[in-house]
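Yeah, one chain of the complex is gone here, protein chain that is, but the others are all in their spots.
A and B label the chains in the order they appear, each numbered from 1.
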Amino acid sequence: MASQKTIYMDHSATTATDPAVVEAMLPWYSINYGNPSSLYRLARESRTAIEEAREKVAKAIGAKQDEIFFTSGGTESDNWALKGAALALRKKGNHIITSAIEHHAITHTCDYLKKQGFEITYLPVDEFGQVRVDDLKSAITDKTILVSVMFANNEIGTIQPIPEIGAACRERGILFHTDAVQVIGNLPINVESMNIDLLSLSAHKFYGPKGIGALYIRKGVRIDNYLHGGGQEHRKRAGTENVPGIVGLGVAIEKAVSNLEVKTLQIRTLRDALLDRILHEIPNTRLNGHRTMRLPGNINVSFDFIEGESLLLLLDHSGIAASTGSACSSGSLEPSHVLLAIGLPAEVAHGSLRLTLGLENTNEDISYAFDEIKKAVERLRAMSPLYADYLKKRPCNV
Amino acid sequence: MASQKTIYMDHSATTATDPAVVEAMLPWYSINYGNPSSLYRLARESRTAIEEAREKVAKAIGAKQDEIFFTSGGTESDNWALKGAALALRKKGNHIITSAIEHHAITHTCDYLKKQGFEITYLPVDEFGQVRVDDLKSAITDKTILVSVMFANNEIGTIQPIPEIGAACRERGILFHTDAVQVIGNLPINVESMNIDLLSLSAHKFYGPKGIGALYIRKGVRIDNYLHGGGQEHRKRAGTENVPGIVGLGVAIEKAVSNLEVKTLQIRTLRDALLDRILHEIPNTRLNGHRTMRLPGNINVSFDFIEGESLLLLLDHSGIAASTGSACSSGSLEPSHVLLAIGLPAEVAHGSLRLTLGLENTNEDISYAFDEIKKAVERLRAMSPLYADYLKKRPCNV
């Protein structure tokens, strides 16, 4: 039925693991399989491999090796950061500030904390998806113990003023966590100069394996443990270490942050080419998110009169892998909270398409994708009653 | 320096991932890398692979497919089961019963729950490490909401009377969780006939990969979520699925439970051969744990007058990978709580050696290991002041 070639434009959902990363992981499955907590040679090798990976992660974000703790992914890092900080600081206060456009790993953790008696302030964002630092400053109270604002958004790609947010928190002695899951390999990060206390990352977003991530905890910052058990990760995160995953994360992050400018320029150039064609050549289309403060590979556009899930199905049929903020694809029938937060009416949110480009995309992909998107939009509009109404109401039927 | 060949006798710590398992995992890294939550073909493939693995896990323990939830390992499963059940049932009561010899993933989670206002009863065990069902029955109060007793112990290998414990809980309408991390591939499990409500398992203990596990939650049992975020795992466990890991777990568990009797007979025979020689040919040696209700590959013996860490170092030098319950190897300077719970004096616990045999061990391994253990014990005794005293105090200096 469908074409067999896949043009993958959903790199914010996940990425293919780089074959070089898989290669590096392989010996740690069946040859050097020792449990790092044990005493013998096989175990010492695993321990060394873990520490080497930790060093790479630290280096990639300007941290020190003993500030990095491995987790099972971005979700665990976010849960640990928020719950761990909240419980550790409960005596100081019960107020947490976050933004209206966080990933569910943050918002649902906040919902949980709310049930436990914490108060959550959701900072609004402007029409481009940015938090205003002044809003943050005025939301801070004597009871504020934690601020969590994502570095860049997974749907609309908007980048937040992280150094300024960090500075505002540091000034008031409030812990600052940022979910940087979408950022590694896309923007340079330096936890020191950016005043970041806690930072989440996840390997599968930058050509590493799924099921492995890390939490950066600035030295001196004390948060409660989250996974209780054995004494792994300097007694901060229990569980037998996923050695192949950790090794893969190390290799992936080292590659991700090297040559960053060249790679992001390449992706940004392709992105802009595709984005410009969509905005100029398909009428009744708008860009969601910020024009410049935006992840290099991210496109998020809304096509009036159509619904995103149908659009994805047509694109899938053409071999294009993409994403939408439409409720109809979410299993919950709620359109994306991010698109609503930047002020999109629900019906426009329904017609949104997210394309997130990556290293393997080419000029040919762009042309092909554009043609298919245009055809699909036209096809869906042709069957849309909203579009029919619109055509009738226009002064002349062009 | 040390001999390069490794005779691995620490299968309870972890196992080498079966090359066939790694083979099955490989396509899911770089070829079929789609995020299962997405809509396109690549994603559907991942989703199908996950459901196939879920089916295999379910089948291996006599459960239904929709009763299996993937986690990052045994530790997460244990944390989720205990915290999730405790929080969900808080209104019904705050009393939890467990045993004195659980893994730290259970005991430290209980410590945490204690701080949150729960009351924990630690059932004692007899000298062989078994819980008495009568003790359990009399520990149950109106406030008891959860019982967690491990299926088999990771240090001394003792198997608990799980069906009886399950029946006692079911009778009183109390949730029963069992940590079966050490059991898959060693004993048959049927959650239905054994009255188990919640069960933890971890792939790397049965020739699967590290960093992946599962929690069985009996249909109708409601426990709180633990990792909050996206809607994965039927909205019960957030986080992008570790697809290669899940596929690996599926293949590993299918292999682990097939031909169980033949495999465990092979391992038990080797184990008994080694154990008998140790007990008969090395004086002042005792067996820890139960003689028959014991994991097939487990040996846990104490050698009087010597300390376990030094023993492990000598064995490592001979290429033998083993484990000890001595405090000196634990990083915390507390001897194993399991050995203390079965009544061993601390100094005897210090001299303990755990050997856990697996599928790849041979008769030659056994002979070699025995010789090296005997030499190492003699060498350490020769430098031990305790042994010197013992020799002097003996009626005649043989």
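The rule is simple: contacts are C-beta pairs under 8 Å (C-beta built on N, C-alpha and C of every residue); 3 or more make two chains touch, one makes a residue touch a chain.
Rule of thumb we're sticking to: contacts and distances are computed from a predicted model.
One chain of the complex is hidden; its UniProt record names it "Fe-S cluster assembly scaffold protein NifU", one of "Fe-S cluster assembly scaffold protein NifU", "Nickel import system ATP-binding protein NikD", "Acetyl-CoA decarbonylase/synthase complex subunit epsilon" or "ABC transporter permease". Only one of B:G129, B:G319 or B:P335 touches the absent chain when the whole complex is considered: B:P335. For the options A:T240, A:T356 or A:S384, the residue in contact with the chain missing from this view is A:T240.
Shown as candidates are B:K83, B:H103, B:H228 or B:K263; the residue that touches the absent chain is B:H103. Between the chain not shown and the residues A:T17, A:S38 or A:S302, the one that touches is A:S38. Where chain B meets the missing chain, the touching residues are 1, 12-14, 103-104, 107-108, 154, 305-307, 309-310, 313-314, 317, 323, 325-337, 345-347, 350, 382-388.
Note that only the chains that are shown with their structure count from here on.
Look at where the CA atoms of chain A average out and do the same for chain B: the two points lie 35 Å apart. For chain A in complex with chain B, the residues that touch the partner chain are 2, 6, 8, 10, 13-19, 21-22, 26, 29-31, 33-35, 37-43, 72-76, 78-79, 103-106, 108-109, 111-112, 202, 204, 209-212, 225, 227-231, 238-245, 309, 312-313, 315-316, 320-323, 329-332.
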